[in-house]
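Data first, discussion second: the structure below is written as structure tokens.
With one protein chain withheld, the remaining protein chains of the complex are depicted in position.
Note that the chains take the letters A and B in the order they are written out, and that residue 1 is the start of every chain.
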Amino acid sequence: MPDPMRIRANMAGDKVEVRVLMAHEMETGLRKDASGKPVPAHFIQNVSVDHDGKTVLSAQWGTSISKNPFLHFRFKGGKPGDKIKITWVDNKGETRSDEATIAAAS
Amino acid sequence: MRSAALFVACAALVAGCTTPPPENDARREAQAAFERSFTHGNKEMFARVVGQDDVQALCSRYRNRPPADVAERIQKSQAATIVYPADGKLMGDWRQGEKIAEDGFGLRFTDTNQPNRPNGGNCYACHQLAPHEVSYGTLGPSLYRFGRTRGSGEAIQRYVYGKVYNSEAFTACSGMPRFGLHQVLTPEQIRHVVALLLDPESPVNK
Partner (left out) sequence: MRALAATVGAVALVFCASVPAQDKDVTQREIERYRELLAEGNPADLAEAKGEELWKTKRGPKQASLERCDLGLGAGVVKGAYARLPRWFADTDRVQDLESRLVTCMVTLQGFTEDEAKKNPFSAPGRGSPIEDIATYVAGASKGMKFAPPLEHPKELEAFRTGEELFYRRAGPHDFSCATCHGDNGKRIRLQDLPKLTDPKEAQKVFTTWPAYRVSQGSVRTMQHRLYDCYWQMRHPQLDYVSEASIDLQVFMAKYASGGTVEAPGLKR
């Protein structure tokens, strides 16, 4: 089971501001280990954020995203107390979902 | 106990502390602690650091600010170590020199896996040199246009060669490694560095 994400979500004006830190190696497949063997590619390919039954953000990532990705975005339509769910799926089919509650303005 | 108190008092004066710490418990303890703290690593490398030569010991003791008489003795003894190339040719190829200046490889405990690779001089770690390289350090003075203002005559060639070979022949307790004395760089490599600094065609002098 991949490590949990750290999510902070709070109101910023009429929008919800979300900051997510994901734990992932994000190997490009180009790096070689100490013995010279290429380290296999292992990176997040899809990220989706759901709120109130709707997908508010959907992202397709590649190997240019660095290790332990940090995602920061805003969306409209949320209010304090609402839950958001963030899901990532990587190229090996591994996945992680975490929830957070929207806080009042920070 | 009194000498220790004096020592601590002296150490507390950040600048201007020219009274040398006495040969005392602190130095002996530090040496002993040092020897007990590098026990699991590369043995050959340990042999190169467990002792100090006279200059290293003196400069450590005086915190790199030796009194004038000590500084003079150091500079004299270090000047005597400089070996100039037998054929008198002190300038090599500035292109090789630039590579040597950029390269920090050598003598670190991870470098042992490339035994045939020559050491670099890592000059850019401390100095500004050619203008295209903005990633330069400031531990040493800028060498940009060094040759432009000094020409490339025999005297300045001898100075540059000597300085790279053993910087402490000119500045006692200099922070600059004694590249020639310690055989970090070969005589051939030092000639290339001389060219980097003095050749009118070198980017350093453009």
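In this text, a contact is a pair of C-beta atoms (placed from the backbone, for glycine too) under 8 Å apart; a residue touches a chain by one contact, two chains touch by 3 or more.
A quick note: this is a predicted structure, and the numbers were derived from the prediction, not measured.
Asker: If the hidden chain were put back, which residues of chain A would touch it?
Answerer: Counting over the whole complex, chain A touches the hidden chain at residues 3-4, 6, 19, 21, 23, 25, 27, 33, 39, 67-68, 70-72.
Asker: Touching residues of chain B against the unshown chain: what are they?
Answerer: 4, 7-8, 11, 14, 21, 25-27, 29-30, 33-34, 36-43, 45-46, 48-52, 55-56, 59-60, 63-64, 107-110, 124-126, 128, 131, 133-139, 142, 144, 175, 177-178, 182-184
Keep this in mind: only the chains that are shown with their structure count from here on.
Asker: When the C-alpha atoms of chain A and chain B are each averaged to a single point, how far apart are the two points in Å?
Answerer: It comes to 49 Å between the two C-alpha centres.
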